[in-house]
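Have a look at the structure below, then the notes.
All protein chains but one are shown in place.
Chains here go by letter, A, B and C, matching the order in which they are written, and residues are numbered from 1 within each.
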């Protein structure tokens, strides 16, 4: 049985370590915040210029001047600080953020990531994704294993324009977890969703990888 | 009769316009602040990261955390702001400061300035002078017309290592004022100190210049 | 003392506008955008504008207003997703767009304001964004050269401002405003609150007055929210 979105988010949350500064992308990655283990203290960063994101506000707490990078209203914590967007991306580009969790359209076996444009469709722009994958120490991708047409999203090479070249460290899909020890290495299949077989994953994956279950 | 240091400072002060942001170098240039005309509101900048310098403190006002670029204790005004040194030089390099008044060992007829090192002597470093001459909109040099050995300081070319190439707009010495309309033009002799003749200035100057009295 | 405070937005923009000009604007999404000055730009009729702004507003708010009137010829932005009129003009070729990664855009505006004509970044290397741009290897790694941006005019929104042009921003409404303020040849600020000289703490001024040539009291402070996300009281 494939993992649900919440289970995928929980698997990503298990990668968080105490004291980490973390940037969560829009969509499923935002769910990661709901699954952080007790005793693990993590500071969430939002690239528009907020460090230390609190939960969504109550109706009474809504403040139009407190939003995250998804333009959602949000709240402060006792650790919160605001900076300019230039200083915020200084944190990101400078390698001061330990982990980012992002969605993807495609990931290639060499770690290339595509998640910002589909030729022929209206292009909305890269936003901060290119900066995040270029600067953050470790990049985890959360995505469905196949697209809506059933095509593999973990591929030999990306067919879509890249967001970053050789930037992905870990892939969590609804079927499996792939990981590599460093960016010179190939991806390893580390874990299968309950009831999913290694052969099923092989059949639904275009990328080359090795099996090395954790 | 040559101008005194205070008269030279007053001549430089006459170049200040209402609303200017100004950086004054160490030494005679600091005297410029004492000669600003009534009705001319000028904001002094200090490159260590202070905008809006007040006067020296009284004994009771001394605060070790409020110093100018000459490391002198100073006071705040109601307009004062502090920034990091990176942001302070952003103002300077970015051309946001209208005028800087600096001392010089030598100025060349092409606008080159030398004021930071003498080969064979202990070199203390350029400090912020290279940034100031490279970034501030207009550079006025205050210097004696000749050095202690009687040699001309306004020269065909600088003999000392440069602080900046083609950066000086106006030279105020104890004998004369030279100015040029832009950095493609030659310097013009604009004014003589009382009792000083054009021939005397010509004799004590190595640089080529034209006479065009104001 | 030079009077920086103007009575209204048209007066603050008087003499600064011309067709084909480049305007940098602060704001992220609809947060921290100079609503009053944008309306004045609409009213001015200035056309052929190159707008340097992280986003393009929505159809009837923010820079979307200037798109609707076709006053903008080109956008330099990182993300323009929320705007149907934008999409239409872009697809018909009426509007030019230069996409720039968000952090690169922020840094380009800061660089322009700080006299840095170019800098190298890892962001975008190996992607379409780096195509046609120079690259350089530092310590075995490839970086792309990005250019500083200087705009003819910058418009920013601040929380508080004093007569010297010192500005303080509020929370995440700070975003691109400080960099926009530095990269304008002339910068006009609108503030929610004008305060007396000396009321702003010198250690807490985000944008020193040297960067702000004119300022007004903002009269448009709608502060529209794009994604109103709420949690239940009990949680």
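Keep in mind that, in the parts below, a residue touches a chain if its C-beta (ideal position, glycine included) is under 8 Å from a C-beta of that chain, and two chains touch if they have at least 3 such contacts.
Small disclaimer: the values here were computed from a predicted structure and weren't measured.
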Residue touching the undisplayed chain, where the options are B:123, B:151 or B:198
B:123
Using the definition of touch stated at the top, determine which of C:35, C:107 or C:226 touches the missing chain.
C:107
Across the whole complex, the chain not displayed is touched by subunit B residues 46-50, 55-59, 62-68, 70-74, 76, 82-86, 88-89, 92-93, 112, 117, 122-131, 134-135, 161-166
Residues belonging to subunit C that touch the chain removed from view
107, 111, 114-122, 136, 138-139, 141, 143, 147, 168-171, 174, 201-204
Provide the residue numbers of subunit A that touch the chain removed from this figure.
18-19, 21, 41, 43, 45, 51-52, 76, 78-83, 89-97, 134-135
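Simple rule for what comes next: only the chains that are shown with their structure count from here on.
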Based on the averaged CA atom positions, which chain is farthest from subunit A?
B
Quick one: most central chain, C-alpha centroids?
C
Nearest whole angstrom, what separates the Cα centre of subunit A from the Cα centre of subunit C?
28
Geometric centre distance via CA averages, subunit B-subunit A, whole Å:
54
In subunit C, which residues are in touch with two or more of the other chains?
110
